[in-house]
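First the structure, which I've put down as structure tokens, then a few questions once you've had a look.
The complex is shown incomplete by one protein chain, all other protein chains being positioned as in the whole.
Think of it as A and B in the order they're written, each chain with its own count starting at 1.
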Amino acid sequence: MHKATRHLSRLFAALALAGATFHAAAAEPVRIALAGPVTGPVAQYGDMQFIGAKLAIERINEAGGVNGQLLEGSVYDDACDPKQAVAVANKIVNDGIAFVVGHLCSSSTQPAADIYEDEGVLMITPAATSPQITAQGYQLIFRTIGLDSLQGPTAGAFIAERIKPQRVAVLHDKQQYGEGIATAVRKTLQERGVEVALFEGLNAGDKDFSAMIAKLKQAGVDFVYYGGYHPELGLLLRQSAEKGLKVRFMGPEGVGNKELSAIAGPASEGLLLTLPRAFDRDPHNQVLVEAFKAKNQDPSGPFVFPAYAAVQLIAQGIEKAGSSEPEAVAEALRGNTFDTVTGTLAFDDKGDLKDFGFEVYEWHRDASKTRVE
Amino acid sequence: MSTRLRTALFSALLVLAVAWPVLGLKLTTVGIRLEVHNASPAMLWSIAAAALGMFCWQLGRDRLAALWSGAASRPAVPGRLKEVLSLPATQRWGLLALLVPALVWPFFASRGAVDLATLILIYAMLGLGLNIVVGLAGLLDLGYVGFYAVGAYTYALLSEYWGLGFWTCLPIAGAMAALFGFLLGFPVLRLRGDYLAIVTLGFGEIIRILLRNLTDVTGGPNGIGGIDKPTLFGLTFERRAAEGLQTFHGFFGLPYDSADKVIFLYLIALALVLLTLFVINRLLRMPIGRAWEALREDEIACRALGLNPTVIKLSAFTLGACFAGFAGSFFAARQGLVTPESFSFIESAVILAIVVLGGMGSQLGVILAAVVMILLPELMREFSEYRMLLFGALLVLMMVWRPQGLLPMQRPHLELKS
Partner (left out) sequence: MPELYHYLQQLVNGLTVGSTYALIAIGYTMVYGIIGMINFAHGEVYMIASYVAFIAIAGLSMLGLDHLPLLMAAAFAASIVVASAYGYSIERLAYRPLRGGNRLIPLISAIGMSIFLQNEVLLAQDSRDKAIPSLLPGNLVIGESAMHGVVISWTQILIFAVILLVMLGLTLFISRSRLGRACRACAEDLKMAGLLGIDTHRIIALTFVIGAVLAAVAAVLLGLQYGVINPQMGFLAGIKAFTAAVLGGIGSIPGAMLGGLLLGVAEAFGADLFGDAYKDVVAFSLLVLVLLLRPTGILGRPEVEKV
């Protein structure tokens, strides 16, 4: 027992020492909290966000930092759980951090944003796409990714103009992200006179969609749009193929994951999906792509470059404002345009990007994709 | 000797079978193909070491056990102290003694700590409520979180659609939850034991799924956001007050401090817990409280004495639900957002664990257990990814080592010494 305590105290002493030396090296850095899921079912998306933000911090520091200050990032885990997000947000406020890159899931971003706005912390989310988040007229909340409400019309217009199906089924996973996009798609389709024969939710985490597939057959649909993430869509594709339902599927960027093909196999061939512009294909970003690959990280995830851009925005905002006060930085962000890895960015009053384009891609069974012109 | 060798071999193989496939091999998706790779050599060596250790221990178990019992005796709580600690009177005074520090403490603590304490108080309230149903009346309820959800959504919906304030909604939320408890309890309470458990679990899940699917009313999976925080006689604790309201710091001419809001919420939670404690303590001395415990001990005897089990069970069930409703509406106010996912089965399990861990029926125990159950995962944040693993293991160990709970309740009794 005593031995254990002694060990522990020695450990703490060592930790404290390490912390002290670390702080001494960097004179008063600008601290940035990287908030998102480290654990939980969507941890892999959190990864995308973290590697993007960390590389940005690293490269900005190599270039001398911001106004003579270095950046320092620390990761906070919210597991994409709204309750933990509130705890994490409070912890960030407590730790005296003024800038946040995160959170990931719309459902955890929303309550956290409330706290940041209240406590004067500037937050830029590179991943949460729900329109509701910026709908409250916050001053300090920004995002570097497009809204659900933008992606839905792109997909809907594509279906109506290029596919011209007779009867469409629009399915979703009853989550903020999926249902939001699905609703937007249905609206666009109906406006353009395409019949939506079925609009239904299914349970995220479910494995068996045979009952749903029988319903699709009965409804006689010839095209299916699915709003949600890749695990459910993968299973839907796989089981549709097994059950002889031969229709084309389409999904949002949340389904664009290699595991989709691992789950669905050959059935994933020909799936359509909307994706943000592929930043890792941009010739300007090849240096970064190499840097990611050198670290054995995958730069192709949809949130990697938006997270990188979020850190760049904080840095450039501080430079423009000439201070690291969140309010001043927010004002600078609203009033200027910025050159980032995701292009030239400008914000509207709500804190959303003025322009964020989506493109339609076709997915192949080996998890590669080609752009549909 | 040969049987011992066989046992030892068997145990070692068991360790291997349990550990090696899951910990020693790792599935990785490479491209779109699933591949199996070895885990780190350190992991493989520790699995081998564990198997070897198990083998040796099983071989020399008796001798080692003898050594162990000779050398180290656990620092046990002296019998006398244990006796005094579990007396109802001591526990009552213990609660009172905790009150003063609990009132003063938040003004000196950090924002995060106060916030965490508020969460602990919510769970304490839930634990106390469930304690009526499980600990006192002996009804196994696995769907308690459903009533918590009813309370939370009652406030959220009333605030969203009619703009009612927290203080108006608090009693309504309690009443709503109680009503649900009554309506659900009526048909199911004639079920016994584990059937009751699974039906309540089913109800809890049904409530959650309905909340998730009735998108037009409840906002579906997005839940309801922007719920107002409680006010102090019409004074809000926000930075900027909505029209028709005044801010707390404006009214008293203080500088704005965001910590005020957190402390205020904490104090409300504390008041609610005290109210819960007071009501339960009163009820316990009334015939109904006695009847609950009698029912837990022996239902048939109760019936023989002319007590109506259905009425007694229903009263416990309804009252327990009512407190969950209070806790729920406070939770909604604190969080500012309610989503169906906050009310999943695991919450019921945590609350039940609080009741059992506290020592069933003991109120101080329940509060202590709430502190342990909520604080532990937060303290273990340092171990980040290991914390839930440790939490699960601790739950098992705690049950094995201290099945009677942290602070069991002793019933008042007389001992005759011969």
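One rule holds in what follows: contacts are C-beta pairs under 8 Å (C-beta built on N, C-alpha and C of every residue); 3 or more make two chains touch, one makes a residue touch a chain.
Predicted, not measured: the structure shown is a model, and the values here were computed from it.
Visitor: Indicate each shown chain that the hidden chain touches within the full complex.
Guide: A, B
Visitor: Of B:L23, B:A259 or B:L274, which sits in contact with the chain we cannot see?
Guide: Looking across B:L23, B:A259 or B:L274, the contact with the absent chain belongs to B:L23.
Visitor: Have a look at B:L59, B:L119, B:L157 or B:V188 and name the one touching the chain we're not showing.
Guide: Here the residue in touch with the unshown chain is B:V188.
Visitor: In the complete assembly, which of A:E58, A:E200 or A:D282 touches the absent chain?
Guide: A:E200
Visitor: Could you list which residues of chain A touch the chain missing from the display?
Guide: Per the touch rule, chain A residues meeting the hidden chain are 39-41, 43-44, 174, 200-203, 205-212, 214-215, 217-218, 231, 234-235, 238, 241-246, 259, 262-263, 265.
Visitor: When the complex is taken as a whole, what residues of chain B touch the one chain not shown?
Guide: 14, 17-18, 21-23, 25-27, 29, 34-36, 39, 134, 140, 187-188, 190-192, 194-195, 197-199, 201-203, 205-206, 209-210, 212-213, 300, 345, 349, 352-353, 356-357, 360, 385-386, 388-389, 391-396, 398-400, 403
In the analysis below, only the chains that are shown with their structure count from here on.
Visitor: Which bits of chain A are touching chain B when the two form their complex?
Guide: The contact residues of chain A facing chain B are 38-39, 77, 81-83, 86-87, 90-91, 93-94, 106-107, 110-111, 114, 118-119, 130, 132, 136, 174-176, 179, 201, 258-259, 261-262, 265, 365-367.
Visitor: Would you mind writing out the residues of chain B in touch with chain A in their complex?
Guide: Residues in contact with chain A: 29, 31-34, 110-112, 115-116, 119, 212-213, 215, 220-223, 225-226, 238-239, 258, 335-337, 339, 341-342, 378, 381, 384-385, 388.
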